[in-house]
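Apart from one protein chain that is not included, each protein chain of the complex appears where it belongs.
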Amino acid sequence: MSELLIFERGQPGRSASAQFPRHESAHELPAQFVRSEPPLLPEVSELDVVRHYTRLSQMNFSIDTHFYPLGSCTMKYNPRGCNSFASLPGFTQRHPLAPESSSQGFLTCLFELQEMLKSVTGMAAFSLTPMAGAQGELAGVAMIRAYHVDRGDIGRTEIIVPDAAHGTNPATATMCGCTVKEVPTRADGDVNLDVLRELVGSQTAGIMLTNPSTLGVFDKNIKAIEEVIHAAGGLLYYDGANLNAILGKVLPAEMGFDVMHINLHKTFATPHGGGGPGSGVVGAGETLKPFLPIPVVGTTANGYRWLDEADLPKSIGRLSAFMGNAGVLLRAYIYMRLLGREGLERVADYAVLNANYVMVQLRKAGFDIVFPDRRASHEFLVTLKRQTKSKGVTAMDFAKALLDRGIHAPTTYFPLLVPECLLIEPTETESKQTLDHFVAAMTEILAEAASSGAQCKDAPVTTPVKRLDDVRAARQLDVRYQPPETDGGAQIVNAAAD
Amino acid sequence: MSELLIFERGQPGRSASAQFPRHESAHELPAQFVRSEPPLLPEVSELDVVRHYTRLSQMNFSIDTHFYPLGSCTMKYNPRGCNSFASLPGFTQRHPLAPESSSQGFLTCLFELQEMLKSVTGMAAFSLTPMAGAQGELAGVAMIRAYHVDRGDIGRTEIIVPDAAHGTNPATATMCGCTVKEVPTRADGDVNLDVLRELVGSQTAGIMLTNPSTLGVFDKNIKAIEEVIHAAGGLLYYDGANLNAILGKVLPAEMGFDVMHINLHKTFATPHGGGGPGSGVVGAGETLKPFLPIPVVGTTANGYRWLDEADLPKSIGRLSAFMGNAGVLLRAYIYMRLLGREGLERVADYAVLNANYVMVQLRKAGFDIVFPDRRASHEFLVTLKRQTKSKGVTAMDFAKALLDRGIHAPTTYFPLLVPECLLIEPTETESKQTLDHFVAAMTEILAEAASSGAQCKDAPVTTPVKRLDDVRAARQLDVRYQPPETDGGAQIVNAAAD
Amino acid sequence: MPFIPHTDHDTQLMLQAIGVDDINSLFDEIPDELRCGKLMGVPTAISEYEVGRLMRRQADKDRVELNFLGAGAYEHHIPAAVWELTTRGEFYSAYTPYQAEASQGTLQVIYEYQTMMASLTGQDVSNASLYDGASALAEATLMAVRVNRASKSRRVLIPQSVHPHYAAVTKAITASQSIELVQIPYDPNSGQTDLAALRSHAGTDITAVIIPQPNVFGVLEQVDEFADWAADQGALGIALVNPISLGLLRPPGEWGREGVPIVCGEGQPLGVPLSSGGPYFGFLTCREALVRQLPGRLVGRTVDRDGKLGFTLTLQAREQHIRRSRATSNICTNQGLMVTAATIYMSLLGPQGLRRVAAESHAKTRGLAAAAAMIDGVEPAFTAPHFHEVVLRLPVRAGAVIEKMRRQGILAGIALSSWYPELENCLLVCATETKTDADLHTYVQALGQQIEASRAAS
Partner (left out) sequence: MPFIPHTDHDTQLMLQAIGVDDINSLFDEIPDELRCGKLMGVPTAISEYEVGRLMRRQADKDRVELNFLGAGAYEHHIPAAVWELTTRGEFYSAYTPYQAEASQGTLQVIYEYQTMMASLTGQDVSNASLYDGASALAEATLMAVRVNRASKSRRVLIPQSVHPHYAAVTKAITASQSIELVQIPYDPNSGQTDLAALRSHAGTDITAVIIPQPNVFGVLEQVDEFADWAADQGALGIALVNPISLGLLRPPGEWGREGVPIVCGEGQPLGVPLSSGGPYFGFLTCREALVRQLPGRLVGRTVDRDGKLGFTLTLQAREQHIRRSRATSNICTNQGLMVTAATIYMSLLGPQGLRRVAAESHAKTRGLAAAAAMIDGVEPAFTAPHFHEVVLRLPVRAGAVIEKMRRQGILAGIALSSWYPELENCLLVCATETKTDADLHTYVQALGQQIEASRAAS
């Protein structure tokens, strides 16, 4: 199975002309403004387009077609109703700058979403504007900095981040003009408190933490961590990417966090769309509430309205041209209404049940669990260090061998500190039958790896392409199609060595 | 690639409960009315359902994924806009018995559709109620019979049908209580006029004809045929399945036909849906107009209304519970508006161009064209008699070998009178590039067949299953799943020998 | 050129290959005198955008808030997943699965559908659909006549309580095969078929008996007595049922001593939108022994060359494309896509969901009837238990009330007098699980108000 590029399907002069305006008026623009060469866009029929992109879609693994236990990503089922109702014309055709008087339906949903998010986190207020987790982090760290600056405490420019943290955490700290201090993880998976105590000081702006961590364990010392940070004058940022594990069990605010984001595209089942869009709504306790990014939905006597600079003068400002990924927010709202209080409380129950079940079954099957003495949160780590050593079969080989069995690979090589690891997150929407199937596939691969391992190294063979040459991709950079005529014999070659 | 049955995915007690009413009221119905055992329906989650049917869909060839040159079926592109606009809530939620006062939007579309259909056929009136071509035929033949009876000419019970006719033609005649007389085809593909002259008489109710015929040729003697039938007191029925070939070139009414149907799912691009729904709207000249099935859309001072028994007392009556496949009619309406007059006229141009091009290219490649001296209409016939004789490679083998090349097979073994035939219809929405690809694939198979043929006989090998045992399917009839517990060890076995 | 991919260059190359100068030459076998002019009755092309605006305008005209109409087409909740999956191009734009290996998706869907429908109706075999409920009744009637060779009369008893449109379609389709449809009246008190009237046909040669459950009034018939009587007469029973009701009600396969061997009905309630009456689909199921007289397509499970299970169309020798004038029916294209939707719908609902939908619809209609009966002058027309429709007798003309309630955004029901002149002032009302208590309240309020107004006016 392979598919030409859409450009290669085309012919000069072909078009899907039912999609055009029927006429083209003369424009009278001065020539200096006008394009002389048409852009390289496909010249194809509507059938060409439909056939091409339908076929391409079939070349993807997805939740709708495959089990997708990608750790840290929470690939749970995206209820189809969320898409249908968020796509009602009243929502999709609403202009972002429509007057509030013709926006009450939309604002009602967003206000209620803010309220529900407060309830599931214990935070005092939410801003819905961040467009992904990383932007939520940026908002949060910017708020922490603004808070310190607002108090005249301008020397606090260090952000502490565990070594196991997601890459967005340190990257965000840098974007906010902070320096990053790494705190190591202890052998049991918890943060090393002793080192932490040494790291903090008058330069500490705060710490970024997710709990349960990206190692799949709940840090039992969270209260002690809080004390250390708060005592040092820093604030605590909660990376809510792993909220799925504790929904209805613990409130981040009660763990002592001052600000947090939630990945609605993880815990609240909005789709990942092949890489986005997401939403990284940001919540704050009383301390940081004045600094939330604008706009926020507030109430008036007549209904709802946008709160802006005038209402929130200490706000860190605006993070998106309008108000963030509205369509994603609506999907999360619908999802929460569908599940309700009782359904949300069940999410963590079954996410954690599934993770612990798979962990136990894999251990029984002979896999090395990274934290064998800990409960799995909604995810857990397996390491294939032993297999790599003995037969050269790596975590990557396991990942690819799973693809051949119709299962998307778990997250590989993350967190970076665990060698040859797979981070496995089944989510609550997968059934025992699917999990058993996964365990069986893993066991089969383990057996293969234990014999020769050759088969794993060849995998995948059932996918549209076999294992790809990533080095060549970076060395001989080919990031756009160039039609043969204008090609001059080569793509951009050696533009960058990675 | 294979997929469990949805029943096998389930577990007792699992459900997609967001889809239920949340409560179940007690019903107080007397026990004798109430079911004691639940039906065998799947017990699955919403994710189970989505994953299962998404995967099943991927196991289909379709226009949206493959070239589909299935003769007589006119597998042209179904514009996506037709689906979107016909699915607007105002249409999908409209109850069939809604008062006319809240139906003017819908009735406007249908009335205009009737008018457009009159224009493209020359007929005097249309009824939109028949739900597929075969039901349109039933309407037409019933109208012919009703006409004769109305005139007191009750002995006319014979329907003449060419030997090449589609199976629905003779089957329809029988359903209308008529006897079928077959008229043979001459070597050049036209109807044998001499035999026809002998067949007609005072018992002749009429003839059912499609022109161009299912042999892919336009019968040049159509006017002579008309004279013979009309002179004998019979009427002419036009099977409009092949209208795509003559749209804007010839009007069936001007060829002398008294009544006809159109397969909207062929010429007017409504989707085939894996076997339906279609629409077989029926049109009549002045003679048969009073006999059209009800309801028909008419006008009043205030807009549009349904014409019923009271308006059309001679009508053959009602053929569907309400008014036929409304959603299909809307799609055809939208399609005609998108193409417009000029677009509809182009349909036949390019359908015929494509068919003749492929015919010529296949002939050059060494294939035996059944009517080499005729123009192809929108389709044409190839025979593999020679290949079957020499190497035992049949039309079926060619068909299956095409599947392995990502092309849906042409229609095989139809019309029945041509041995080892393929009826090839490219349609106007396919590009020269696609046709060239098809010719190349056919040529490649021809070469394989000329050498050993073994590869063709093994085909297909790239599909989810290999060649299926049709004989076993009929002999050991297994037409429903029976769960293992209740199975008693066997499916329905030998219920019927075919 | 919308939807035509040919560039001028392509066209030229193709004409050259064929050896003609222009496209028009390809039509040279058509006699000149037959060539027609422009299709002036068709407007000029408009763009997709323009068509979209036009259609939105038309669709908006017909939107109604609250719909209490039934009479053969029912509003139920359709899970969002149903049509998101059904309209996937691979289902939507495929043909009839003649090439089995390239159509396993569609074929497996149909096999699953057959399983569900057979079980729901208590039968062994289901076909792959017919056009709609009414034409399915006609086909079931023809099938029964073919099956019951012992009977020579071709007389089929059809209760008056069968939907009048169904009776009309059955008549139109069976008319020319000299089948006699004999009407059996209903009991004006209970709303059930008058069994005494039925029994008056005892001893005559009867080919088949049609048994509706529920009947057009929403009333539950005495199906056991009906079925047994038919069996006693050597007549074939044909059940005409609402598939949602079978989530709760006893399936025809279990009616009476032996069950009824042929079952048909309208599949629309199973996940198909109201859509002005179509596309819907007719279902038809039967006992195993009758399968060779079953019209329509049938999918069977078999094995491929490697012994792997797979699906294919089977027993095609019953069908028109093989047996031509001796086929069991002329049906070819059926309602495949609707079957896909229904299969997905039934999978999502499952046995529990279907029962709940049935029970809730029943409860809502009971609630509505009870509340309406509190209005002065309004009463249920019939005494027998009903499923999810009820006939209310009003103290004023039903038609007038309907038109007034429509202006309030409520489709109040169907005035039965146009079908049953004796049922003057009678309104056929349906409430399914889609109606909330607030909706019922709105309805009853409006009904009371309009009756009041009508009375005041007269």
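Going by the order they are written in, the chains are A, B and C; count residues from 1 in each one.
We adopt the following convention: a contact is a pair of C-beta atoms (placed from the backbone, for glycine too) under 8 Å apart; a residue touches a chain by one contact, two chains touch by 3 or more.
It should be emphasised that the depicted structure is a prediction, and the values quoted were computed from it without experimental measurement.
Student: Looking at the whole complex, which of A:5, A:231, A:440 or A:454 touches the chain that is not displayed?
Tutor: Of these options, the touching residue for the absent chain is A:5.
Student: So which of A:155, A:201 or A:340 would be touching the chain we can't see?
Tutor: A:340
Student: Among C:35, C:77, C:146 or C:406, which one is in touch with the chain left out?
Tutor: C:77
Student: Since one chain isn't shown, list which residues of chain C touch it in the complete complex.
Tutor: 47-49, 52, 77, 79-80, 84, 87-89, 433-434
Student: Counting contacts across the full complex, list the positions on chain B that touch the omitted chain.
Tutor: These residues of chain B touch the chain that is not shown: 11-14, 16-22, 44-48, 50, 54, 79-81, 83-85.
Operating definition for what follows: only the chains that are shown with their structure count from here on.
Student: Centre to centre, by mean C-alpha position, how many angstrom separate chain A and chain C?
Tutor: About 46 Å separates the centre of chain A from that of chain C.
Student: Note the residues in chain A that touch 2 or more other chains, in rising order.
Tutor: Within chain A, residues 11, 14, 18, 45-48, 50, 54, 79-81 contact more than one other chain.
Student: Could you list which residues of chain C touch at least two other chains?
Tutor: Within chain C, the residues that touch at least two other chains are 1-6, 10, 45-48, 79, 81, 89-90.
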